[in-house]
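We show some of the complex, not the whole, and keep each chain where it was.
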């Protein structure tokens, strides 16, 4: 009986958060270990379904770099990165699209359906969701079909949400002249969160959150204000892969997203622990 | 971290039940200790709110016999029971209506509102919910304004559910010739469950459930089929106050209610423990 009462108490601890987030949209960038480890995958899927049932509208944006590289290697293609971006010739673009929308996306849909969710997997082409153009950082460098977003048409996501489906989005964009682009999944998640005026953007990563000392998880910073970022970059606390994530955050805030969370996808049920417990488990980024 | 993972596991244990009961209506007869003890009251209220947030439509029918007797005594009226029914003259009826709809009902509404629910308290007169007539068991006996239900107009409950309110119902009926009747709350809960084709009727009582040996809680019968009842009555396992409850159950099943639960209201969070855990904590009654 004692155990039962404890169970009840856990459910009750979640209640204020359930109330608070009822009817809100949350965009989840799903990547890293949480997309590879079988056990972790199951917990992410369960978390998403629970979110949907308690009245949250989750929208999932997935990555899949490893799977792309795997198929490229099998097909004898060289995998080339330049400035952290995958150099994407036409053939690489075809492989990327096929792997992301035809394999990774559908695997997530399958898992959600098996666990009792109603998922629909789409790419940025479906419903003209993600319009993009060639990414040019520096004219002397050509990354091929690496794209950046020019416009989001969120109609299809709103339809799916309203009708009770969970949308799973592959980070593929298209241009009006008929090209397909490979886009960074963090950017896609950030822009979609902005276009939907999402309550939260949740980034599943392979780190504990933002830590003062990267090698010491106990130095986790639970809450950051977006305007502290420049200072943290100077101090070398925010580096590398974190830098573009922070740029996505800034843009998402401007479009009306309320909070952004950097979460450790290596922890089982990281999503609901972040959302439904006091304090959460990662770093939350707020703005004024 | 371990504690966190356990928390997540408890939420996950609830998930299959949340899925199963999404969009379903459950009628709760709220009475006994759970309506008197301050601590228990809070847990019932929290359970109801959680139910509403995870997509269940709870409808509450409350009792309040003790409060009626208390005011009668203060006003110098004798409290008379005959065959287990409160003999209800006009003055007693006025007191009963005032106490149930003006005090008990509003206290529940207040508590729900304070905990974040949106409750609306009504009596069987509002929206013409409960039409009744004088109860006659035996022509030689007159119980006064004790009534029995002739018709339920569930329209007002459906409106409140659809608009996100939690309806709290006082067991008062009216007749077309202008009389007010005091009706047994179990009957009201059963008939409303039937009229709404509720998925579950949950009766909060002051016993552990149906037990083979009333004095030994470890003899609890977790699942009963409604057609085993006659046999249990013969064996003296179902007696007294349980007998009319079982009659309400039978009628509710006929109108399409799926399951009926006899739950111990003395256990904190009895409702969600019954609904959201494997096995539950009381006796569930099923039918073919």
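Should a chain be cited, it is by its letter among A and B, assigned in written order, with residues numbered from 1 in that chain.
The definition used in the following text is that a contact is a pair of C-beta atoms (placed from the backbone, for glycine too) under 8 Å apart; a residue touches a chain by one contact, two chains touch by 3 or more.
It should be emphasised that the depicted structure is a prediction, and the values quoted were computed from it without experimental measurement.
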Overall copies of the shared sequence [whole complex; 2 in view]: 6
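In this text, only the chains that are shown with their structure count from here on.
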Euclidean distance of C-alpha centroids - chain A vs chain B, Å: 45
Residues on chain B engaged by chain A in the complex (per definition of touch): 1, 4-16, 18-19, 22, 43, 46, 49-50, 53-55, 116, 267-269, 272-273, 276-277, 281
